[in-house]
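Notes follow once the structure below has been shown.
The complex appears here minus one protein chain, its other protein chains still in place.
By letter and in written order, the chains are A, B and C; residue numbering begins at 1 in each of them.
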Amino acid sequence: MKTERSRMSRMSVSANSAFLMVLAAFLIVFPFFVSDYWIDVCVFWGINVLLGLSLNIIVGEVGLFNMGHTAFYAVGAYTAAILSQRFGINMWVLMLLSGVAAAIAGNVLTAPIMHLRGDYLLMVTVGLNEIIRITLINNPFGLTGGPNGLIVLDQFRVFGRVIQSPIDFYVLVWGCVALLLFALFRLQRSRIGRAWNYVREDAVAAESTGINTRWAKSLAFMIGAGIAGATGTIYATKMMVISPDSFTFAASVSLFAIVILGGTGSIPGVILASGAMMVLPELMRDFAQYRMLFFGLAMVLMMIFRPQGLWPSTRWSTRVKGGDAE
Amino acid sequence: MSGSRSARLLVSLALLALLSMAQFARAAEPIRIGLQAPITGPWAYEGEMARNSVQIVADEINKAGGLLGRPVEIVLGDDQGQPQQSALVAQRMISEKVVAVVGTYGSSVNDPAAAIYERNKLVNIAYGSTAESLTTHGRKYFFRTCFRDDRQGEFFANFAADTLKAKRIAIIHDNTTFGKGLAEAARRPILAQGKAEVVFYDAITPGERDFTAILGRMGRTNPDVVYFTGYYSEAGLIIRQMRTLGIKAPFVGGNAAVNDEFIKIAGIDIAKGALMTQEPLPTDLDYPESKAFVAEYVRRHGEAPSSPWPVYAADAFKVICAAIEATKSTNSDVLMNYLHNNLKDYPGITGPISFDAVGDREGAIYLAYEVFGEGDFRPRR
Amino acid sequence: MVFFLSQMVNGLTVGAVYALIALGYTMVYGVMRLINFAHGDFFMMGSYLGYTVLVTFLAAVGLPLWLVLLIATAIATLGVALLGVFVERVAYRPLRRSGRLAAVVSALGVSQFLQNAAMLIWGARFQAYPPWAAPDAAWNIGGVSVSLMQLLIIGISLMLMVGLYLFVQRTTAGTAIRATAIDHDTARLMGINVNSVITLIFIIGPALGGIAGVLLGLYYRQIHFTVGWSYGLKAFTAAILGGIGNIPGAMVGGLLLGILEMLGAGYISAAWKDVMVFGILILLLIFRPTGILGERVAEKV
Partner (left out) sequence: MSLLSLKDVRISHGNVEAIHGISIDVDEGRIVTLLGANGAGKTTTLRAISGLIRPRAGHILLDGQDVTTLPAHELVNRGVAHVPEGRRVFSTLTVAENLKLGAYKYRSQPKRWQATMDRVYKLFPRLEERSSQLAGTLSGGEQQMLAIGRGLMAEPRIILLDEPSLGLAPKLVQEIFRVIREINDSGTTVLLVEQNARMALRISHNAYVLETGKIALSGPAAELRADPRVRKAYLGEN
């Protein structure tokens, strides 16, 4: 039993690294063969990967149902846009600041609700998402520009080169993905990562082994929100205009779906699923009005035939969760 | 020697033939013009009408022999009414090497696309995005065939104070880029002129259907006129719920409220007498272009377009084609310069079209429309 | 005072409909622990079906209005109930053993599908119920305006809610539903066919949503394929507010939410109304994590 498990996890490690190598090879070769448009599709794919991975920390690692993740993303994007507009702070610094701002928001906003059981937490995060979006629309203190949103004029600079073209962003975004992947793999093997998984599998038992579950959950929200916030900066510079329309409940829902469709807790799963969510509708453009119909159908079929997700995580327990044995 | 000479001649002749064939081939290659519109999503209906309208113009041009001897082709991009999709569609238009782009409908959706077109120096002409902010960023390649919110807001301010003799004005918007933009644009001149006061100013949430609470609160401020700057679907509900609550103040809608659906939702008894600030509708235009266009649209789709926006899309397309024809060029800078400087009073479907320095259309004409008992909008006399 | 009473009438009208839709959420959740994100779209489908029946089939027939409305409501209700059973069979039942998250994503897929199907069937434009269908009568009682439609909505909703409550509390089938909600396995050991119970839930919930759809269609006239999403979100909030899985909770939550919304929009600001609603939800859950009437049961994940 024990040897079987360790063999399985070793297998999954090698499968993971094989996946990442294939992905890396693909990403390196891809831009040479396609138009800027497809590079741009991949930029948004990368942004969704960053967001998906950050949500995966909360949903996948700790098992907290968060269906309002774009709230934190919005906090990051708006922090960057406001500070850039008013103080002209360097974008790299802003990326850090917006990450911190979102992390603080993640902590402060979720601290009082951390004790809620799964579905209630889900509803509350939906509520937070709406609260933040509506607040942005209502333009408090003239900060957020209301429904028009804000213009972001400044851009990232690397040794004097302005990150501007699709390929620049491509390199920036996927570079960030690589860094994040490295950090996440380290995190998963760390004491914190193990603590998260204990909390997810059995919060009571985790508490009894001396893990502060509240702290573990808060930390996951902070890190997840922080990464989403930093991603918000990239998004703001890429779009050059941000408005509340980008941070809707529907956007949160599709992020949530990305994590589950990929295989909860699975890093390759998030990458694949966000790719599918981005690329499939693009490929189905010819179906025009029918494509969102097919897309909904695909989601249902996917869950029926592969409920564990595209690339299930071996670290997520195989135990049936809440379903009933017949 | 002579053999080699004739061989050389033969080769050069063949080359010439090839070249001319290539020339011919290139001539037959279509000129591609983008249309960015919401084909799916909540504004799908507007997107569909825009596509229908542009198609009519394109077919007409192709029937008449195309542009510069080449056919025109529409490259459709569905932005779903979402900013991120809009950015992607913009990038796709650039990758598809379209000559210029028509679009899009919503202002906040248009903004990211316009930013990308600007960076890639691609002429883009919006057809439904009326937010002032779009032409305040100094973009050179952005134009629009529709008019700006502030012109309409100003028109309302004068109309309310001078024609309706209103002293107390209530303004309700819907917190969208467009609705709030127009509401702000109306409130500013009212405050500046000082002829009337704004007694109520609040927003509804689009997609909801019960506005009795906000209307009740508004009713207590005793407005002489109510200006709603959102869309027809909510406008229809608002006027009906106002009347149910016993608020008798005249209802004025913005140009997004002008739609047959408004009358259907409100009911003709209630809708009758409602006023709208509005550019002249295609059916009310006396230009021959408008009559021909509306006739063709009715022939194909059984009814006239129910909102003005698709016609602006058709005009945007026409203007692009006109610029290509006049400059014999598909170069973006040439087109941009032409549109800014040389296009004067081009006879569009919606009247003469010229652009000012920031890309806004010149010479806004607004009318107050009234809903008549027969269930149609007619200019108020 | 008059203003306050008006807001209460309006709030009750909206709240009664939220409650009807919330019942569907709460029953499905109670029995299956599934957040059926497609439930709002059943409501939307109800609106459209009622519209179609009214406009296409009955406009010409010379039946009395009340009969026409009854037929339209019946057909819409039946149609949506069938749709509910079908959706459960196809999209949820195969996932019963695959965990809750998979089912949630499937529900999101169904929602997406239904919305776009409605768009393709009825068109992307707004549709309006024919003006002859909705009774226009309204009274002014001491300054408070009350319309016949409002009374009908409140009355029918309350009747349905009380009926459902009695059904669930008093009948054997109702007891079977409650037992299944508590414990599937033990319910099976009583000889209860859990699949039949779930089918029953997916008849009742969507049917209530369908009736709500027709009623609101008549009341507001305007319908659109996206309307299920926002009503679904509100109804789900109402269910949580009352304590999800709890039938009286959904009723209380729905009515309360409707009243809160109207008072918020009537006294504070319509633009900030939803912030207030969700803020109250969060505050309530902080102090009473299982909602107003929710039982303090351990999480069953």
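Definition applied: a contact is a pair of C-beta atoms (placed from the backbone, for glycine too) under 8 Å apart; a residue touches a chain by one contact, two chains touch by 3 or more.
Given the structure is predicted, the values throughout are model-derived calculations rather than measurements.
Considering C:Ala133, C:Ala179 or C:Leu233, the position touching the chain not shown turns out to be C:Ala179 (whole complex). Although one chain is not drawn, its touching partners on subunit C can still be listed: residues 172, 175-176, 178-179, 182-183, 185-194, 295.
Here, only the chains that are shown with their structure count from here on.
Shared contact partners of subunit A and subunit C, listed by label: B. When the interfaces A-B and B-C are ranked by C-beta pairs in contact, the top one is B-C. If each chain is reduced to the centroid of its CA atoms, subunit B and subunit C end up 38 Å from each other.
Annotation for subunit A: residues touching 2 or more other chains are 137-138, 289, 292. Taken residue by residue, subunit C touches two or more other chains at 116, 119, 229, 271, 274, whereas all remaining positions touch fewer. By the touch criterion given at the top, residues 63, 112-113, 115-120, 122-124, 126-128, 130-131, 134-135, 137-138, 249-250, 253, 256-257, 260-261, 264, 289-290, 292-293, 295-300, 302-304, 307-308, 320-326 of subunit A touch subunit C in their complex. Across the complex, subunit C meets subunit A through its residues 29, 33, 35, 37, 90-91, 94-106, 108-117, 119-120, 184-185, 194, 229, 233, 236-237, 240, 244, 271-272, 274-275, 278-279, 281-282, 285-286, 289-291, 299-301. Interface residues of subunit B facing subunit A in the complex, by the touch rule stated above, are 39-40, 44, 76, 78, 82-84, 87-88, 91-92, 94-96, 107-109, 111-112, 115-116, 119, 131, 133, 137, 175-177, 179-181, 203.
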